[in-house]
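One structure coming up, written as structure tokens, with questions to follow.
Removed from the display is one protein chain of the complex; every other protein chain stays in position.
The letters A and B name the chains in turn, as written, and every chain counts its residues from 1.
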Amino acid sequence: MLKISGLKKSFIAESPFAVSKKKVMAVAGVDFEIPDAAIVALVGESGSGKTTLARCVCGLEIPDGGEIIYNNEPLSFDTKEKRGRVQYIFQDTFSSLNPRMKAGNAVAEVIRFHFNKKGKELDSAVFSIFESVGLDALTAGKYPHELSGGQRQRVVIARALATGPALLIADEPVSSLDVSVQAQVLNLLKELNSARGISILFITHDLRIVRSLAGYVVVMKDGAIVEKGDVETVFTRPREAYTRLLLDSLPGAL
Amino acid sequence: MNKMMIAGAICAGFLAAAAICAPVLTRYDYKAQNTAERLQPPSAAHIFGTDELGRDLFSRMIYGARVSIMVGVSAVLISTLIGILIGSIAGYFGRITDSIAMRFVDIMLTIPSLFLILMLVVFLGPSIINIMIIIGLTSWTDIARIIRAEVMSIKKSAYIDAARLIGLGRASIIIKHILPNTMGPVFVYMTFGISGAILTESGLSFLGLGVQPPYPSWGNILTAGKDYIETAWWLILFPGMAIFLAVFSCNILGEGLRDMFNPRLKKQ
Partner (left out) sequence: MPAISLKNLTVDYSLEGGEALHALRSINLDIMKGESAAIVGESGCGKSTLAYSLLKLGAANSKTSGVIRINGFDIKSATKEELRIIRGGAASMIFQDPAASLNPLFSVREQLAEAILAHAAPRPEREPMEGAALSLLKAAGLEDTSRIMDSYPHQLSGGQQQRVMIAIALSCSPGILVADEPTTALDVTVQAQIVKLLVKIKKERGLTLLLITHDLNLAAELCPRVVVMYAGEIMEDGAISSILDAIHPYTRALFGVIPGINSGLREFKVIKGSVPDLRRTAPGCPFEPRCSRAREKCLRIHPEIENGVRCFFPYKRGDSV
């Protein structure tokens, strides 16, 4: 479905105390694919370039080089329909929702803009999306600060689903949630993938989640791909030293 | 909602109410001269006394309150609108646009504002409307900077990225998502702005460049009053107190609002 070749992106790094500006190669030539209806885990530590890569794929950043092909066409977001195909779920549940907008309105805004629905039709569309992410109608009338972390994250997912995307990019969606709540969101993502065929690019640093969640895994370090393949193979027979280091660093293996 | 803020709000509200209810509160016409009753001290008939033309001071004070509030509020509205426009464009688009806008601000700031105001008043002629516009046009730089800073910081939030991902245009993002979240500092600025505008108007009127007689303004009452300091203290005291009260209550209200909108320490 999505094919990434030779993707490059660099930034000028500004440090408040430094005199000169450095050019940082955040993504240095990356190739991989996201198949239809698959969950691909993108794993890496801070500075690996995984977030920059994700932002290039969804259009928040423009790559400096390489190409992204979506269903045999170069990826573009010119029309509303094309824009709606790829959506993003953010890590910080708090700042990913407008603090002055009620949860229901945040989702309604998307539906209104993309599908021009109004009035009762709009309301029922909003409630049905809320239901599909496991939130009740009452939640729609609440502001983000009145909701728990897990609920906020589900509102973010609801908003992302409102355009009917084929690809969801989830950037560390559960890192800021308690362990007992993480599962709810993770199970929801799994269900969206299996029941609706939505592909998910799941960015995380927590390998423990990857094994139960994804079919494929891509390991990044310093802007480049270190290893990639299906999860079982990479986890049981890692080829690269860095991958082994990541696996060995988990508490279960200390 | 602390005590200071409530005190300020009550006081300012009281002055505003007095201004609005002016016709009800007094039976005297603020223009009515009565040379027989010149310079009378406060009494049962004239609770604030009379001025040098025998006009009832209390009536003139209340109608003067109307001027202060009208000028104060309108001037601030004008400057806020200009400030929001310039500040949000500079903050959102950054780089060259930001540089140009900020240089414009710098130019405005190099011209001493009082000098500029006086020049414009002399040029355009003193009248209530002109004063409103002139004060509005010369005091937008603070709010522009505040809005610019807020916009720059809000722009980095994830929900702005989300708005871009929906496909919203830049104008929609600024108007629907960014500006509503800058309202806290804007309200604070507006309250301080009102007190500043009242002071400026009073000053201009005092110099004879503001509200023209016979229409009363606290400032132009003082103009006459200054000649009678030793004999008619009420002509100085009441307008002086009124200006003080108006400015002080707006400032306290503004400080209270500023504390309220400050991000509080997160509880552990």
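Assume a contact is a pair of C-beta atoms (placed from the backbone, for glycine too) under 8 Å apart; a residue touches a chain by one contact, two chains touch by 3 or more.
In this text, all values refer to a predicted model and were calculated from it rather than measured experimentally.
Trainee: If the hidden chain were put back, which of A:E33, A:D92, A:D206 or A:D222 would touch it?
Mentor: A:D206
Trainee: With the full complex in mind, choose from A:I12, A:I62 or A:V179 the residue touching the hidden chain.
Mentor: In the full complex, the listed residue that touches the missing chain is A:V179.
Trainee: Specify the residue from the set A:G59, A:G150, A:P165 or A:P238 that touches the hidden chain.
Mentor: Final answer for the missing-chain contact: A:G150.
Trainee: What is the set of chain A residues that contact the non-displayed chain in the whole complex?
Mentor: 15-17, 45-46, 148-150, 178-184, 186-187, 190, 205-209, 211-213, 215, 232, 235, 245-254
In this text, only the chains that are shown with their structure count from here on.
Trainee: Express in whole angstrom the distance between the two chain centres, defined as the mean CA positions of chain A and chain B.
Mentor: Taking the mean C-alpha position of each chain, the two centres sit 48 Å apart.
Trainee: What part of chain B is in contact with chain A in the complex they form?
Mentor: Listed in rising order, the residues of chain B that touch chain A are 157-159, 161-168, 176-177, 180-181.
Trainee: For a test of understanding, state which residues of chain A touch chain B in their complex under the given definition.
Mentor: Going through chain A, the ones touching chain B are 58-60, 77, 80, 83-84, 87-88, 90-92, 95-100, 109-110, 113-114, 156, 159, 163.
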